[in-house]
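To start, the structure under review is shown below, and the notes come after it.
For this depiction, one protein chain was excluded, whereas all remaining protein chains were kept in their positions.
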């Protein structure tokens, strides 16, 4: 299995061409789109999506990520292995939170293009010409070392953990989904550990708006009403039943969310 | 083959995670997206799409549907078999018109989570955690009975058949497609049987607008003109050549369409 995660969208043939490049090297690959709807150039959103999604895939899967506002610059590409999984991406930190979750990278290698038989030209589409072939070769031959020299100083990324703030915790809106739900990075387990039996009585402030109490589903409030819930990714979400929390609260990715957990000391 | 039909869209990784969950159980599954663009929560639209699309797939296919405004409530999931095909979906009626077309369900089972090894948590993403694994196990092992107890009272759904009204027939706009075509549930065969040789001279009223005469293709009228045709799904459609009937007529899914068939007695 190779998963693909990009900000290319689906109106261009870019993703299709990447798949062709993969199938030309590894015809037996099963290709799964994670999403190609990452906000253009939003590396942190992509990092977060990957850090959730890898859990749904079997060991041995190769996760290919191409989200990079540095496209066309001399940004290097990297391949990594950790916890029985393989990764290929630009060296912009997008893999780091996931690699940490998996116990840290066992090995990170630079995609040294010459060794891949890929001539670097004045192209802005490394996805097809560098990253896709690297992922295909990795899945087929499994030899990280052949891709290039070891990388000891990969670009880092801050982890997705809440920080102490204002007598509670500060988390962030990491993305909004199709329905306008505001997805934060605060995990259910984080709330449970600190809140004990009262963990569902969490209170949240985003912008000027305050909300309290987790719901089990959208159906637990009236249509049009705001609610807190644990979303499909297992983190705190702010939603509107049959509406858009993004629009209702005029909130956006990167906005801070302040959380008070009862019993938390 | 497992087909996926949801209202999740493609900007989230939800669909990708469902596929990962499937491939972890049944690595040889061929996954086909029917569409993930169902109007959010529109169970009737999803039921109609399925009732058309299953015909295009070979016997043995498992059709997985996750469209449910009741997500997060205690709505049960079901698996069913009929006419050599398998189905997994919420118990909200979405399968029923298709099962009827296939001669009625041979067997319907509840997805009893414990037997699937799936712990139900405070999640709103049953698609990945319950429905996808159930579909994968069903395709791999083919044993409906292992999924849970038999269901004798599935939620029903009204069939997509026209009703007598105003000296003619009443059908409904079931969905609008990407081009703004208004798709009804009235089948070509229904018109042929009643209209005989004159079946193409059908007259239609939607809102205040009256239209008459089926065209073979959009090219048969001027750009911008309304027309009636039999769409790709084999039912009556209202279209605008190189335009949007939805916008031209200000019509929406659920709106009634009144049809007069010549010679009809």
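The chains carry the letters A and B, assigned in the order they are written, with residues numbered from 1 in each.
The definition used in the following text is that contacts are C-beta pairs under 8 Å (C-beta built on N, C-alpha and C of every residue); 3 or more make two chains touch, one makes a residue touch a chain.
Note that the coordinates shown come from a computational prediction; the quantities given were computed from them, not determined experimentally.
In the complete complex, the hidden chain is touched by one of B:100, B:177 or B:201, namely B:177. Although one chain is not displayed, its contacts with chain A can still be listed: residues 8-21, 23-24, 27, 31, 40-41, 69-73, 121-125, 127-128. Looking at chain B, the residues touching the absent chain are 1, 3, 5, 10, 30, 32-37, 49, 52-53, 56-58, 61, 177-179, 188, 200, 214-220, 229-234, 242.
Criterion: only the chains that are shown with their structure count from here on.
Separating the CA-averaged centres of chain A and chain B is a span of 32 Å.
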